[in-house]
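One chain of protein is taken out of this complex; the other chains stay put.
First chain written, first letter: the chains are A and B, and each begins at residue 1.
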Amino acid sequence: MLRVEGVTQVFGGITALEDVTFGVRKGEITGVIGPNGAGKTTLFNIITGLYSRTAGKVFLEERDISGFTPERLAPQGLVRTFQNIEMFGQMTVLENVLVGLHTRSRSGMISCAFKLPGHLREERRMREEALRWLEFCGIADLAGTTAGALPFGKCRLVEIARAMAVGPKILLMDEPAAGLNSRETSELDGLIRKIRANEVTVVLVEHDMELVMDICDSIVVLNLGRKLAEGTPRQIQENPEVIKAYLGEG
Amino acid sequence: MKRDYLLFLLFTLIVLVAPAAFKGGYLLNVLVFMGINTMLAVALNLLLGFAGQISLGHAAFFGLGAYISGILTATHGLNPWLTMLIAAVVVGILAFVLGFPILKLKGHYLAMATLGFGIIIYIVFNETVDTTGGPSGLTGIPNLKLGSLTFDGDMKNYYLIWVFTLVTMLLSINLAHSRIGRALRAIHDSEVASRVMGVNARLLKVQVFTLSAIISAVAGSLYAHTMTFISPASFGFNFSVELVTMVIIGGLGSIFGSFLGAALLTLLPEMLRVVQDYDIVVYGLLLILMTMFMPGGLVRGIPAAALALLAKMSGEKVRNAEG
Partner (left out) sequence: MDLFQQLTQYAFSGLSTGAIYALIGLGFAIIYNATGIINFAQGEFVMLGGMLTYFFLTVLKFPFPVAMTAAVLVSTAAGATFERLTIRPLKKPTPLSLVIITIGGSIFIRGIAMLIWGKDTHALPPFSGNEPLTIAGATILPQNLWIFGITVLVIAVNKFFFYYTINGKAMRACSYNRTAASLVGIDVRRMVLLSFAISSTLGSMAGIIIAPLTMTAYDVGIMLGLKGFCAAIIGGMSSGIGTVLGGLLLGLLESFGAGLISSGYKDAIAFIILLLILFIRPQGLFSKAQTERV
């Protein structure tokens, strides 16, 4: 589904990523883990088009998407969520999800300004679908609330609903469990499984090992900008290099 | 959303019958200006309030509309409606082309770039004396005509201007509640996230910039044909700042707020006529105080203040939901 090949990223004098290559299989949940500074978020930012990488390629379903900007990636079916939750704080929860439907709708400036009939029909359809995604995440009751006023855990869910509304083939989540308590994390666990059941491939960057080992079908380990290991959770847990990277020598 | 449309209906009715209350004369003239200012403020609000892009040079688009329309009619005898269309198209193209490089900038840099653009245009107005008449201005601009009706008096101008202004307001309200309006507000709140959602932020910003410029140019053309005289002084940095003030005082992102801001700033010089020289000081103070104490503008500030007052009077403590 997604393939990263030889990705290298250099910032000034620092090599954040060096020759990283791995693959993500369709329909699986893949975790990307590694100690702090390993380059996980940099990798994500490159895949999702926020940085232009120094070298290497990224393929989505064997199509070269290296260097595609985020707005080009969304219609291709690649969406991400953010570690710090980039909420549209001044808009309601429903409106946030409606923005997710932007690429699945077409009314332009003229159509919207003059309220042409096609636009009205589309609005209605969009609202129904947006509500469905809110229900999917269990927050339909928050539809009218201003996003900026919500507690952190709920904001996470809004972000996920919003991302799902785009209709992605693959969803990249940047530390979705960050800042969640254990109850919220187990709810997240269930939600991510539901997402996979909806035929969306998931890639997670995560620090919460319990969550990672529990739901991931496959794990990639990064350390100091290089790929250290790739395999099933079991294999990763038993890999001596991985243990050394996390716990240090002797 | 329904509330906005009801309010608009009410507003339209008031606008239509208002002249009867002010039987002609000076106040009607002020209301004509208020209409132009409202149109300009709403146009700027689309860019500033919705998309969150600072422009300190919008008077330039207003001036370009006025001069293009004025010169083509006064000097070359073209039909005023035609020149309005030409002005809209020319300014639209200019804004579109300028929009791409200028909207790559953000925050202070965008503010400065638009400021610089505005000043360059202002200098051009002043220096191209042969075409524009320079600092002494351009005279002899004909009125607009519709069949046998010539718009040459305050009453007729009032309705002419306000029809355009009401249409602008309605289209803007439509836009605000639509997919495009949401995309703009998303860009404002988090450009990164909006792009991840597939919003072509770069293009949309340029499009709204262009729309805003076109509306301002049409307002300029209307201004030229109702005043029949224009001079560069009306289109400088000071007026650009005034427009931004109107939008902010009224309330960013609120169409009706733009009217309130425009109304206040149109009436202010009239109210301060007695103490003429104090107007600059008052104006500066207004900007400072509004930014500090009522950042949401009058549209949110007045209801909030009223509620707070009511609550105090009934002796209860109001829990501030904004925290």
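Methods note: contacts are C-beta pairs under 8 Å (C-beta built on N, C-alpha and C of every residue); 3 or more make two chains touch, one makes a residue touch a chain.
All values reported here derive from a predicted model rather than from experimental measurement.
Student: Tell me which of B:14, B:123, B:203 or B:311 is the one touching the absent chain.
Tutor: In the complete complex, the chain left out is touched by residue B:123.
Student: Hey, which of B:44, B:59, B:113 or B:184 is the one touching the hidden chain?
Tutor: With B:44, B:59, B:113 or B:184 as choices, the missing chain is touched by B:113.
Student: Out of B:140, B:153 or B:284, point to the residue that touches the absent chain in the complete complex.
Tutor: Residue touching the absent chain, from the options given: B:284.
Student: At which residues does subunit B meet the chain that is not included here?
Tutor: 48, 52, 54, 56, 101-102, 104-109, 111-113, 115-117, 119-120, 123-124, 126-127, 237, 241, 244-245, 248, 277-288, 291-292, 295
Following the convention adopted for this analysis, only the chains that are shown with their structure count from here on.
Student: Measuring from the mean C-alpha position of subunit A to the mean C-alpha position of subunit B, what distance in angstrom results?
Tutor: Distance between chain centres, rounded to whole Å: 40 Å.
Student: Could you please specify the touching residues of subunit A with respect to subunit B in the complex?
Tutor: 48, 50, 69-71, 73-75, 79-80, 82, 86-91, 95, 98-100, 102-103, 105, 107-109, 112-115, 119, 122-123, 126, 149, 162-163, 166
Student: Residue numbers of subunit B touching subunit A in their complex, please.
Tutor: Residues of subunit B touching subunit A: 171-172, 174-175, 178-183, 185-186, 188-190, 192-201, 207-208, 211, 253, 321.
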